Each structure stands twice: as structure tokens, then as C-alpha cells.
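Can you read through this structure? Questions will come right after.
Of the protein chains in this complex, one is absent; all others appear in place.
Chain nomenclature is as follows: A and B, assigned in order of appearance, with residue numbering initiated at 1 for each chain independently.
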Amino acid sequence: MADLVSHPDEVKVVSKRFGKSATNIDRYLELDGYKAVQKALGMQPDAIVNLVKDSGLRGRGGAGFNTGMKWSFVPKQSPKPKYILCNGDESEPGTCKDRLIFEHDPHSVIEGVVIAGIATGSHAGYIYIRGEYRYLLEIMQKAIKDAYARGFLGKNIFGSGYDFEVYWHGGAGAYEVGEESALMESLEGKRGIPRIRPPFPAVVGLWGGPTVINNAETLASVPHILLGGAEWFAKLGPPKNGGTRLFCLSGHLNRPGVYELPMGYNLKKMIYEVGGGISGGRKLKAVVPGGSSCPVLTADEIDVSMDFDSMMKAGTMLGSGGVVVVDETTCMVNFALRIMKFYQHESCGWCIPCREGTDWLKKTLTRFHHGGGVKKDIDNIQYLSENMLGRTFCPLGDAAAMPTISIVKKFRKEFEDHLEGKPCPFEKAGVTEPAAVLA
Amino acid sequence: MKFSDQFEARFSDMLTHYPTKRSVLVPTLLYAQDEVGYLSPDVIHEIAQRLDLTELEVSNVISYYSMLTTKPRGKFNVQVCTNIACMLRGGEELLDHCKTKLGIGHKGTTPDGTFSLEEVECIGACSWAPAAQVNYDFHENLTVEKMDKVLDEYRKN
Partner (left out) sequence: MADVNITVDGKKVTAPAGTLLIEACKSAGIEVPSFCYYPNLSLQGACRMCLVKVEKMPKLQTACTTVIGEGMIVSTDTPEIHQARKGMVELLLGNHPLDCPVCDAGGECELQDMTFSYGAAESKYIDAKNHKEEQQWSPVVFFDRPRCILCYRCVRVCGEGMDVWALGVQNRGVSSIIAPNQDDHLDCEECGMCIDICPVGALTSGAYRYKTRPWEMKHVGTTCTHCADGCKTTLGVRRSDTGMEIVRGDNRDKSGINGDFLCIKGRYAFDFAHHEDRLTQPLIRKDGRLTPATWEEAFELIGKRFREICDQVGGHAIGVFGSNRTTNEENYLLQKFARVVLETNNIDHHRTADFPALAAALTGKPEITASMRDVFNAPAILLIGNDPTEQHPLLAWQIRNNVRLHRARLYVINSQPIKLRRQAASFIQIPEGSEGKLAAFLAGEDAAIDAITTEEVSRAAWITLRDKLRGEPNLVVVFGAEIRGADIASVAKLTASIQGAKVVCLGDYANSRGAADMGLYPDLLPGYHRVADTGKFHEEWATVPRAPGLTLPEMVEGAKAGSLKALYVVGANPVEQFTIDPFSFSNSFVVVQDMFLTETAVIADVVLPAANAYEKSGTFTNTCGDLQLVKKAGEVTGTKSDFEMIVRIAGAMGFDVRRLVPFGRGVGTDMGQSRGAQSGEADRHAVWLEANGLEPKMSSFDPMAILDEIQRLVPGYDVSRMNILAGNDQHTTLSSSGPGALHDSKLIMPAQDNLFSSGTLGRYSRTLNSVIENRHKQPAETEVAAD
């Protein structure tokens, strides 16, 4: 349904089957489908884990943890069943890539789940898809059904003697549920409140059993690694950042879309060549490099390599691959406000700093943007954000604090321009009314 | 409380997927809502009983998830995303337009019960912004004109 784009610089791995009717299981088989699982069935579990480790595959959900390493934390022996949980809650603003995978290549996710299962000695996997993606849940339901019908899932898969069940699960609207421990709570039928860690999910997860949680794109990459080899995959990107990534280009671009580019691709090039540059020939003001939780980069900071380590060095994060491009006509105060409004709405409410902090930041930014700002608000916004940073129960609080801190720091002037009842300089004439202090 | 056969079939199937009954709660609530229109006290009572939960537990869960509602809404729920990617490409104007056109505000329902309107957070259509969902259908790369057409299409149904 969503339009596909392409660019010569793309290296199609995960998106290899996009637009090729691979939802059809026969078609999928023609396109090398389910070969990787069969290969995995013939391997030692440890060999699979090591292969994935060596491939340099890092989590595509945001944190970028080495996937093979994560799998290796699962205890070999466990009195409770082990589980694989595919995180398809995709809700990070700016991110719309898992959607394409589910839409065009659902079997690759199933395959990834089964391989993760074989590698960790698990016999059941769940594919959690956010509630808004109802059509994708239906595509996935059909894919699972087809795979069962062929004997690729269930008892004795591919006649190997190995049993593996895969189930679908739908969410009902909550960003926080994408956080791995809240995801498990949600799957267990509870409010999406994160869990205390340690114990980590790999040791105590779903229903108390060891659980591997991976993003859908991460899992969809796995079959390709099995077939193409660790070395091939690792070499696609810079050291320790194997493979390619689905980058979701959005915002003020001429050619927004989801492009699969090698890890480490230059951001500037991504914006100006792949994305076709800023629409209307306007000037670039800021870039959100990896979903709304990442600190923003200014136009001067975009000559960076899009991999986990380089982005960290640049003071931001690669995150979930959502590249949101902001041009000169945008009010950064309003932008910060919109981001905060999101986190305020999505905070689970469990811990004090996140629950209260996001609400006060939203209130302050709202008043500020509407012309009710006073000078001490600017420092206060920073102070409040810093009070949240690193002190919340789960990383959502950090996700709200980081972009805010970066915007206040990097665009302080725009805040100052809003002071003393001045209307927002970016607002079209007559739009702004100094708002009442909002409750 | 009577649900469709399809609901019942899916419900009993789902129960076999998990080691605990409660695990089916979230998807079940959404499917029940799809049938009944909203999560009425009867629905809550029924689902609580089926899953050996208290009604309090069920309503605590409902109130956590933004897609679940305990209030009736229109036949078509128009959900306009205004999160950053959409906002940059006119999501807020789109929302304002819908408000004027439908004559209702955020979470309002038209008097004839045809439309409800909701400002929503990122729906995963950032690269095709601005976007909206009507019930479960995605509408992308929207303009005010396109939105009008979309709404008119639904009104006909």
C-alpha cells in the first residue's frame, strides 16, 4: 500500500523481495525463502549464534545491541520454556520501515524468528504487531497459516524433528509497549508498564521464561546472514556495524521514502542525493537522525556516517532509522513542543520524572510557543529535561529529554525570539494568539 | 453478550496460543470493540468473566491503550497524525481542515454518528506524510483536497 522508492546507492538485502509478491508463500520459496531455516536446522545452535555475532548485526529497534551477543545470554538449560518475541510495535516517530517488511516480506520475519529459536533452543515465537497495523496483522496471520500448512511451522518442522510454533499478537495503541519489557507485559495482557531489570528478558522474560526480543528488521536480516555468510554481511557496513539499514526519509525532502542503504552511509548524501534535497530549494535547519528520541543535528553537523558508533560520537544516536529533515521555515520551539506532546501522551505514568516531567515540559513549551514565555523558562526547560535524563525507570524519559536538551542548546536563539509576548516568528501572520496558560 | 462466530472462533483459537488466559486480553478487547463499536460495561463484564479477571483489571488495561475506548464513536474514526513527520508536511492543517469540515473537535463525533475525529500520534507513515487512518485504512500523501475526497468516499458508504 505504501509507495516504494528506489535509488542507485541502495543495497537491497532486507528489501530484496519488496514489490515481488513475496507474501505468497510459493513466490517466497522461489525467492530463496525458507532456505535459511533449513540451513539453520543443520547447524549447531552455538554456530548460529556465533555467525550472527560475527556478522556485526546490531538491533534495528534503536539501541543497536549486537544481536548474536543478545542471543548468547539465553541460558542453555531452563526449567521454563524459552521464547522469541518479535517487536513489531514500530511507533517511534519518523519510523515506518517494519511496516514495509510486514507488508512485503512477512515470511522473512517468520524465518528470522524460527532461526532465533533454533539458535537459543526455544520452541515458540510471538510476532507482536502494533494495533494500528491491522492490515499487516492480517497479512502476517495468513503467512503464519500458510507456513503451518506446509509443515514449516509446528511439530517436526521440515521433518527435522524440531518443533517450533509461531503466533501473532496485536497491540492496541501505546508507544511505550515497544520498550522490550513493557512489550512482554502487554503480550501477557497487562498494562504496558516496563519491568524492573535485572533480571533481563534473556533470563526472565515472557511468563518467566528466557526470552529473546528483537526488532522485526533485525529478525528479517537474519535469514540473509545465514545464506550470505557473516563476512559478507559484516562487510556491507563499517566495522562492528554490519549490514544495511532501512532508512525512513521524511520531512522536508523532495523524495521522501524508505531506502535500504549500507550502514555508515553519509547523512548529507542521504539527504541531498537519496532524498532529493530539501523541497522548494529551501535551506536545511535540522535533522532528526534516528527517530524522535535522538538529539537533533544542525545543518552543520550532517557530514556524518550513519552507523551506531559514529552517531554516538556525533552526540546523537542512529536509533530506529527514522531520518526527519527539517527546513528553515520550521519553528524549533514548536518542533520541540510537538515532540514533547508525544512523549507526554505516551509516558506510561509509572515513574515520577517521566510522568511529571513530560507534562511540565509540555505545559511550559505550549505556553512558551504561544507567546507566554518568560526568560527563566528557557533554563527551566533545560533543567527539567536534565532532571529526567538517566533517572527514569525506562528509557522513555531519556527519549523525551534528549531531543529537548539538544534543541534548547542548539536553537536557543529561537527560544529567545519568542519571549515577552512576541508572536512566533515562523507562524503565518495572524495565526498566533497568545494562549491562556494551559491546564 | 453475543459476539459473532468469527470472533468466537478467533477467541478460542487465541486461547490456545499462550500459557495464560489473560494474554489474549489486549487483542480480544480490540476485536470486541470492532464488533460492538466500543467497550461497553457489558463487554467488559463478559471479557472479565471469560478471562477470570476483575472488571477493574480489564478497565485498567483498557484505559492504558489509546485505541481502546469505553465511549461510542462514529462509524468512521478519522485519525489524523500530527507527529513530526506529518506536521512538517501539513498534518496540523489537515487536522484543522477536518475539524472545520466535520464540525467537530478532537475526539468528537458528528451528530449523525458517521464520523469521529481524533488527532493521533505517529502511525508509521512518516515517509508518506501527511497521513491519516480512517478506522484501519491508511490514507497517505494527503492534501486538503485529497482528504475531502477520502471523507466523501466514506460518507457514501
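Going forward, a residue touches a chain if its C-beta (ideal position, glycine included) is under 8 Å from a C-beta of that chain, and two chains touch if they have at least 3 such contacts.
Just so it is clear, the model here is predicted, and its values are computed rather than measured.
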Item to check | Hidden-chain contact residue, picked from the options A:Phe393, A:Phe411 or A:Phe426 | outcome: A:Phe393
Checklist entry - Which of these, A:Thr23, A:Ser55, A:Thr358 or A:Ser406, touches the one chain of the complex that we don't see? => result A:Thr358
Next on the checklist: For chain B, which positions touch the chain that isn't shown here?
Outcome noted: 52-57, 59-60, 63-64
Checklist entry - Contacts of chain A with the missing chain: which residues? => result 174, 176, 191-192, 196, 344-353, 355-360, 363-364, 367, 374, 380, 383-384, 387, 390-393, 437-439
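Operating definition for what follows: only the chains that are shown with their structure count from here on.
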Checklist outcome for this item: Rounded to the nearest Å, the gap between Cα centres of chain A and chain B is 23
Item to check | List of chain A residues in touch with chain B within their complex | outcome: 1-3, 81, 90-96, 98-99, 130-135, 167, 169-175, 186-192, 207, 248-252, 256-258, 288, 292, 322, 324-327, 330, 335, 338-339, 342, 345-346, 348
Item to check | Parts of chain B lying in touch with chain A, wherever the complex brings them together | outcome: 17-20, 22-27, 29-30, 51, 60-61, 64-68, 82-85, 87-89, 121-129, 133, 136-138, 140-141
